[in-house]
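Of the protein chains in this complex, one is absent; all others appear in place.
Letters A and B name the chains as they come in the text, with residue numbers starting at 1 for each one.
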Amino acid sequence: MAEPMLAIEGLTKRFGGVVAADNVSLAASRGEIHALIGPNGAGKTTLIQQLSGALAPDAGRIYFEGRDITRLAFHQRVAIGLARSYQITSLFPRLTALDNVALAVLARSGSSLSFWRPAAAERVVFDQARSALERVGLGGRENAIAGLLAHGEQRLLEVGLALATNARLLLLDEPMAGMGPEESERMIALIGALKGAITVLLVEHDMDAVFRLADRISVLVSGRIIATGAPGDIRASAEVKRAYLGEALAA
Amino acid sequence: MRKVLTLAALTAAIIFPLVARPLGWDFYIGFASRVLIYALAASSLNLVLGYGGMLSFGHAAFVGVGAYTVAVLMVEGVANAWVSWPLAIAVSGLLAAAIGAASLRTRGVYFIMITLAFAQMIYYIAVGTRVYGGEEGLNLGSRSLVGFGLDLKDGVTFYYLVLTVLAGTLYCLHRLIRARFGRVIEAIRENETRMEAIGFPTYQYKLVCFVIGGGLAGLAGALLANQNDYVNPNLLYWTQSGSLMIMVILGGVGYHYGGLLGATVLLLLEEVFSAYTTYWQLPVGVAMLAIVLFAPQGLAGIVGRRSLAHRIADG
Partner (left out) sequence: MSGILIIEQALNGLQFGLMLFLLAAGLTLVFGIMDMINLAHGSLYMVGAFLAATFVDLTGSFWLGVLLALVGTAAIGMLLEMSLLRRLYGRDHLSQVLATFALILIANELVRMVWGPQVALNAPAALAGPVRLLPGLTYPSYRLVIIAVGLAVAVLLYFLVAKTRVGMLVRAGASNREMATAMGVDIKRLFTLVFGFGAALCAIAGAMLGPILAVQVGMGESILILAFVVIVIGGIGSIRGALVGALLVGMVDTIGRAFIPALLRAALPPQLASAAGPALASILIYVLMAAILFWKPQGLFPARG
């Protein structure tokens, strides 16, 4: 098998007495959509934090395209092609959708230590921003103020920002959070269209979306991966059912 | 609309001394110079605080260091403005780089305190440096030499020089805000985490912003030293940083003319009230309080501008 796009080995993170990540190992190959599921509090977001560079692991290694990025700074990971989206929408609410995405384009278009030439004059940047917006289906909304967009549109923009960085690996943290069925369809279509071109690590609660999109699924419970495999295998696994049934009973 | 206002204000500023001098209002020309210098200082803080979102409580240190650079050089025999003023900018900028590098890793109130602490350190160093006046301060003796047959001792000449410097700086800041750097800095202020998440080394940008603000403050300091013919450590005391902050907040944080508006209003208030009472700080304080409680966007908010992040695409 070709070298995996993303390889996590023995990642561990403790907060005081709580083990948020317990010797987590995972691999995702190029172009794959790899879903990460698990009950609430399993440590999915903590894993994303460590992968993106916002949190430093206590132990373990992260390899991206064969390169050890465990100690690489947050913003540097974006530069090498690894970007994330947030579970709780994190945009620039007072800017337009176009301006939001333009920032992501600016970040990868040379140094922004430019003090004289108006940013508005950079046609190329804004053309690329427009394409990125169209890619997530927000082409007609470029002049809408981000904070005033509908929730579903904000979630699309949320993913759009990460996409606009030209990342080759996307860490999507519950992109469908709070979305109704129609909006979810748009998001599923969007993520599905990425398959093959971009590798996606998808954290999601929406099981319908997960089973429709994922090439492989990993199940995280109490910080540990208890199962990894094809969707069919995961669906059939007794252990996984127990983990979720337990949660369903408590809910 | 804004262009019209700007042009009108500029015209008024240019005409002012031509009217004032024949009327014998030389004192007010000096006062106007002072306002413009503080407008420059406040604008430099507005860049750091308003656009950059960094609550720096030690900005007076950069103004003071710029002033002291010019004063010390003058006393040591270097009166040429073309040497001492750029040096003032450089020294302040370097100091800002050092303080920024140490402080910008912290956030929130810790950042405020660290910048405050560093400024206090500079203050005490100035007080302790008796060879350059210590607590007594230092007299310059004369104003800097700019050449071109211009004598800065003449109030009107000095005023026009200050006006030119301020106008030039405000224009450069205007370009800077609309350039990539300004957009990035404002976006960092809005959501620093996301800026990092899309690939910006935010620490670097904040540091550069901090240094530019510091350098410009140093320029204001150089002018201030000339205006007063005197420097003393009080320029560096934390309450001076507070005053600068007040000016920025009063004028409108993150609004292009916030520094100018705030400096004008605050100094005018002080001037007007001190004509009526020795307890002028009382009505000034009350006015400030009123503004915080009833006009939280500062005067810019009253005038109708919101300090909304400008649309990047529209420039």
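General remarks:
Methods note: a contact is a pair of C-beta atoms (placed from the backbone, for glycine too) under 8 Å apart; a residue touches a chain by one contact, two chains touch by 3 or more.
What you are looking at is a predicted structure, and each value in this text was computed from that prediction instead of being measured.
Across the whole complex, the hidden chain's contacts among the shown chains comprise B. Only one residue in the set B:Y38, B:Y68, B:F118 or B:Y257 touches the chain that does not appear here, and it is B:F118. The omitted chain makes contact with chain B at the following residues, 49, 55, 57, 102, 105-106, 108-110, 112-114, 116-118, 120-121, 124-125, 127-131, 238-239, 242, 245-246, 249-250, 253, 279, 281-282, 284-286, 288-289, 291-293, 296.
By definition in this document, only the chains that are shown with their structure count from here on.
For the pair chain A and chain B, the distance between C-alpha centroids works out to 43 Å. By the touch rule above, chain A contacts chain B in their complex via residues 52, 54, 73-76, 78-79, 83-84, 86, 90-96, 98-99, 102-104, 106-108, 112-122, 126, 161-162, 164-165. For chain B in complex with chain A, the touching residues are 175-176, 178-184, 187, 190-191, 193-202, 205, 208, 308-309, 311-315.
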